[in-house]
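For this depiction, one protein chain was excluded, whereas all remaining protein chains were kept in their positions.
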Amino acid sequence: MSPSSEPVIELQGAGVQMGSRTLWKDLTLTLRSSEFLAVLGPNGVGKTTLLKVLLGLVPLSSGLVRVNGAPPRRGNDEVGYIPQQRAFDANLPIRARDLVRFGLDGHRWGPPLRSRSYRQRVDKVLEAVGATSYADAPVGLLSGGEQQRLRIAQALLGDPRVLLCDEPLLALDLASQRAVTDLIDQRRRDAGTPVVFVTHEINPVLPYVDRILYLVRGRWAIGVPSEILTSESLTDLYGIPVDVLKVRDRFIVLSAEHHLSTEPGSHAHPHHGEG
Amino acid sequence: MRYRPRHGHSEIDRRLIGKAVATLVATFSGATSLSVLSDPAGASTTHQVLHVVAAENFWGNIASQLGGHDVSVTSLITNPNADPHLFETDAADAAKLAQARVVIENGAGYDGWMASLLSADSGQSTVVNAGSVFHVTGSDPNPHLWYDIPKVPKMAAAITAALIKADPEDSSAFQHNLKRFDASLAPLTAMLAKIKRNFAGAPVAYTERVPGYALAVAHLSVKTPPGFARAIEDGEDPGPADTLSMERLLTKHSIDVLLYNVQTVTPVTTQIRSLAETSGVPVVGVSETMPLSDRTYQEWQLSQLTALLNALREAKSKP
Partner (left out) sequence: MGIGYYLQFGFAQHALEAAFLVAASCGLIGPFVISRSMAFAVHGTSELAFTGAVGGLLVGGNPLMGALVGAVVVAGLIGTAGRRPSERDSSIGVILAAGLGLGVYLLGFYHGYASEALNILFGNIFGVSTAQIVLLAGIALGVAAVMGVLWRPLLFASVDPDVAQARGVRTGLLGLIFLFVLAVTVTEAAQLVGTLLVLSLAITPAAAAQRLSASPSAVSLLSVIFAIVSAEGGLLLSFQFASVKPSVLIVAISFSFYTLARLFGPFMMNRQRQRTRPSGQRIGDQGSSLAELHHD
C-alpha cells in the first residue's frame, strides 16, 4: 500500500463530554500516512477516550472526526487496535493462534470454520511478529512481551490503514518494549500505516515519534517533541510550574506538586477507560 | 533451535476425541454384552403373582394384607428415617412401578412425584388414590390420611376392588382378606373410643399435622399454632411468634401431651421436645411412615395410640 497524502485521521473542533464533565474540547488535528503520533497526558485526561472515538465506540459531543474520510465505525478492519497487556488465566483454553485469529473472524457469527486460508493468514502474521514458536501455547502462560506481539499480529490481520495503540508497553521489560515498538514502527515503515500511540512514558518511543499530542485537563497542545517537551509548554498546559529535564536522550518531567511520570521504568497506576 | 511440534495440532485433538468416542462405544458395547448375559424376564411360576406398587409402606402393608400370597407388593418409601418429601427413585423401583397392575398413592399433595413417575411409562395399572377415595378437598388439606382410622376401611375396599379388577380369579380370596382386615381394625377403633371417652377435650400439641386425623377422631383439642405445624411440614423454620407460642404451651403446661414426629428432626423440633421433657410434659413419638420394627399397620397404629393413652393418663395424674 503506497502512502498517500490524504489525511487518515481528521479531527476538527472535536470534544467529548462525560456527563457534566468535559474531557477535552476544540481538538483539531490531522494525521497522515507514515506519521507516528504519541499521545501523552496525566491519567484520566481522556487519552483512551480519544482512541475510543476513533474506534467508533464513543461519540463526539462536539466537532467532527473522520477516519479515512468517513465517520468512525465499530469493527472497521482498517483501524487496527493494540491494547495494553492483560492477565489471562493460566487454564484458559485459548492458544496464541486463537487470540490472533480473533482479529480475523472473531466478530463473525457462527461456529469456527476450518479454513485453510484463514490458518495460513494467521501463520503468516505470526511469523511476521516472530511468534511462531509459541503459536500453540495457551495465552495464559505467555510473557507480556509475547502477548503484545500477538496483539500486533491480531491487528495486522485486518491490513489496517492506521494503528491505534493504548499503552502497549505497560509493564513490559525494556527488551520487550523495544521489540514491540520496533514491530509497530516496522509496519509504519513498510506500509505507511500511521500510528497513534497513547502512552505515559515518552522515552521508549521517542526515537520514532514525529509529533506529540499532549492533553491536560481539557487543554491540549500538539507539535514536535522539541516544541512540546519544554518547561514553558508544559507549564502553560498544566497551569502549574513544570520542569522538563533532558538527560542525554531522555526527557524527565517534574512538577513541584507531584511527580509526573516520564521516567523510564516508572509508571503511575494506570487507569483504563477515562484517560 | 526452533520448536517443532511432534504432531500436527489437529491430530492431537482428533486423538483425544477418538479416545473419548472409544470410551463411549466401549460403554455401550459393555452394556449390550451385559444385557445378553442378563435374564430378560423373571422366572414364571405356575400361579401368576400380581404386582402391586404402593408409594408409601403403610398403604403397601395394607395392600399385602388384602392381597395375601396372590400379590407381590413393593413400597417405594420404606425407610422410616427419610424425609418422605425428598425422594429419588432407583431403576429397580421404577421398573416395578412400570410393571405394576395396581398402584396405590396417597395423593392430597403428599406424593406428587408419583404423577411424573407414572407418566414416564405406559404401563396399564389401576391407580388407587387415597385423596380421591376420601374425597379430600380444600386448598390445604392435612395429607396424612392414614391416620384417619375410621376411613381406612374405605381405602381397603378401594384397594380390594382394584385387586379384583386386575385378578378376578382370586376375587373370593381378596374379599375374604378385606373382611378380615376390617375386623382387625376393631382394637384401633376401641382405643380411639376409649381415649375419647376419658379425655375428650384434653389439650394436646403436635410438631406437625401427622397424627391430626386420629386426634380429631378422639376429640382431643390441638393447640399447636397452625403456622408452626405448616412450617415444619414444609421443611422451613417457623416464625418466632409461632415458636414462642409453642414454647409457652409447654412451659405453662397449657397442653397435656406433645406428639412428636420422630422422622422430622430439626433444631427447632429437637428444642421443642427437650422443652417438653424439662417441663414435664409427656412426649409421644409418632412417625409418618411405618417403622420397620412393626409388622402390620394395625400394630403400628395401636402401639402409638396406646402410648398416647398412657401419656394422657400420666398427665392427668400430675398435680
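Quick notes on this structure:
Order of writing sets the labels: A and B. Residues in every chain begin at 1.
Everything that follows uses one rule, which is that a residue touches a chain if its C-beta (ideal position, glycine included) is under 8 Å from a C-beta of that chain, and two chains touch if they have at least 3 such contacts.
Every value quoted in this text rests on a predicted model; they were computed, and no experiment measured them.
Screening A:Gln154, A:Thr193 or A:Ser233 against the full complex identifies A:Gln154 as the residue touching the chain left out. Per the touch definition above, the residue from A:Ala137, A:Leu206, A:Ile222 or A:Leu254 contacting the chain not shown is A:Ala137. Note that of A:Glu10, A:Glu35, A:Asp98 or A:Asp185, the residue touching the chain absent from this view is A:Asp98.
Counting over the whole complex, subunit B has residues 1-3, 5-6, 9, 12-13, 16-17, 20-21, 23-24, 27-28, 31-32, 34-41, 85-92, 94-95, 97-98, 108-113, 115-117, 119-123, 138-141, 143, 230, 233-234, 236 touching the chain that is not drawn. Residue positions on subunit A in contact with the hidden chain: 55-57, 73-76, 81, 83, 85-88, 90-95, 98-99, 102-103, 105-112, 133-134, 136-138, 140-144, 146-147, 151, 154, 170-171, 272, in rising order.
Keep in mind that, in the parts below, only the chains that are shown with their structure count from here on.
One simple way to say how far apart two chains are is to compare their mean CA positions; for subunit A and subunit B this gives 71 Å.
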